[in-house]
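The structure that follows is given in the form of structure tokens.
Note that one protein chain of the assembly has been removed; the remaining protein chains are unaltered in position.
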């Protein structure tokens, strides 16, 4: 049994504790949480688990092998660093950290201490993403050309991060998992309803080296929740609507057909409108699979699909996008004032 | 009775002829179309209408008061100019023309000749847009902040224009009609599947002077057709799904509430999830109303809501967007080659 | 060219005339319609077609080979009889007639005169029904066990027929076409909102000889239009939603699995939840195919799939259902009075 401590018992922490508790690989030893009410809940639901106030207490304990960190993003780095330094395996909530330097230090430290550093990109373990990955790897879609994601809802506003850092990690980790390519350029723009320096609507376009494009429409200001992710391929296209209970994934045997490369510029292509297939998606709690994966990686039975390096890729894109976005928002302010 | 000629009997021309035919204001005198098969169809369906080959024949006739032009975009300018010069009123299909200079010349010419120049932005006369405009003008949505349009489908590829010039005129004319504001900045990006210089996927973001943003996701490469247009306001938000037969428009009495401007940066706002109202949308053929409007403007009974100046605004945005897009596509090509 | 006359230019007549006009097999000679305004419309749209007042004028003409009858149901029989007697082929709108005796006389007369008698059950020529029939005949669904139809909308109330005679012919002709079996028993019940002897809501259950059941929920009093038709089979099930533009038909690879007949009574079966397939449905106007079929049957190139005998089957069920329904409504009235 791997002895695990969980830092943070806010929104996601309870899910971690619940899943660690029922796993045959883990024993939850302690939870650190600074809100007294949350500690009381831990005590009531898990009488055998120690509820303490400070993450440092968990880091200091020798009877803990692994730490799961579900705190605000700014604290991921110091806690993860301390945990790795004290020889613990680490599972961090997404995003891994705030900037590339932090991420690089954590990766290097994990390598030096010979410990596992993993980022909880839960979506990679959903039945939907697993099904899509299988389709792509089997070649069912042909050569991919685009990813188009609409990930919008009303709130929830978060005090420490904006809409980009809240929503984009899902898409970025999924695309990295499915396509694994380098971003050569990006376009970003946004809009701030509430806090003038923290956008609540983001439009991000990523251009990949192997000639594919990803577009993310992210918003905390939509009256309805939408989780729509489209993938274009030369042979088939796919739409994943995560809120559709009956048909989460639809594969369209539709597309454009043309005869030769020479004809591309002059000839209007033909359309192929074909059947639509909705594969049956296995239903399981993705977080439970994340936790199994964490155990297997610790035991060296599996190679991690979301280790520090993959997590850092996501942070690197977020950090660069944020930088471009800040500049764009400043420019827009000036342009509006000048208009 | 206004005597009207129609140039072009391809996709839209038959709709114009059919609607002019049943209007009590117009008499269709002649149709010009260079495809013989289409001319035969005209002759069969409208025995009393002259079917000729060349637009010039219509321009030359004295018994024609007005010309409707439904030809490829590149020919809008020369035909409209000739028609105005010969003293005819002109209704041009959208977009008005290819560039600002062409549009300015047409507007000036129409003024000089004291003739009507109108652009057929048909959507402005749909029940949906009329209902939305009424809601906005009545203040039901509060102060507007965003327009978010997804206008995607599979094809139809057009030989003379790309996806921007095909799809964006709808959104641009609608936003202009609803919001009537100056664009102070724009971001654009795209992707080419077929013709490497003519994008079939476009992401366009427009920043308006009075602090609103519009985002257009336009594509000819989506396996499903989507016509989704969302509007955000401080009091209510709205989604117009033009393909939904029962609930084309949904008004959400939902939003974000905060207490004071000072608190914006620090306090997490509250959410209001309220009722959803789908107003009953009157069903009528929008083009029929366009044609009534054209007659009333010719008779000086109405001020046009889509005259040359409004049409030129759309062209000006398209032309600037195209310019930025060309540069961006060249940059992306270099960045990919260099990567 | 078969010379055809059309009787009735109300709701469906114009569709018949339009489709006969463009068919290469037919020439529309005359239309009979007692409303002067409708006759004027005919004259305007089809200058070469004679518009007369009375069906008898068409029956009397020697230059007419075939008559299409789109008048109220009560007049189907006398007009069709006169037409057959005068040696004309006949296409009657559904339902064929009001009772079995009328239908038998028409069938016998058509046989005697060696003329075609066909009922326009248009739905049989839709892409949806053709696709479903192919699936069933290919054995994709296994042995069929149920048909469940919900065919409801708001009105349109008709002066001459109730909701049963208006809506059920669609389902009855479709089921007959797909399943072709004898009804051994039926259950019917209804409710009258407007006219106390003419139900506007009907629940009809048909029990077929080869152990299948059909249930029809028919209503003129539903606030939304629903056209949902489900078919259960031992291997697959199917739902046809005629108002769904993207996925009219969904085939569910789902079902119940059990091991042996002995176990049926005691063992709880397993469920199989599988993929969902939406076949691409060819889009064409079904009425155009009906008219081609009519021509081919007249020319003896095809055997009719909706001749008088098939049409009579539908009428026979309607007549029996109406009889049971009348009795049930009288009983219910007494029971309510007595309660």
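All chains are identified by letter, namely A, B and C, in their written order; residue positions are counted from 1 within each chain.
The rule is simple: contacts are C-beta pairs under 8 Å (C-beta built on N, C-alpha and C of every residue); 3 or more make two chains touch, one makes a residue touch a chain.
From a predicted model like this one, the values you see are computed outputs, not experimental measurements.
Looking at C:237, C:281, C:298 or C:315, the residue that reaches the missing chain in the full complex is C:237. Take chain B: the residues that touch the chain left off the picture are 246-247, 253, 273-280. Seen across the whole complex, the unshown chain contacts chain C at 145-146, 148, 150, 154-159, 182, 184-185, 187-189, 191, 193-198, 201, 203, 205, 207, 209, 211, 213, 215, 217, 219, 221-224, 230, 232, 237-239, 252, 254-256, 258, 264-265, 268-269, 271, 273, 328, 331-332, 335-336, 338-339.
Annotation for chain A: contacts to the undisplayed chain at residues 47, 224, 243, 245-246.
Assume only the chains that are shown with their structure count from here on.
With centres set at the average Cα position, the gap from chain A to chain C is 53 Å.
Annotation: 38 Å between the Cα-based centres of chain A and chain B. Touching of two or more other chains is recorded for residues 246 of chain C.
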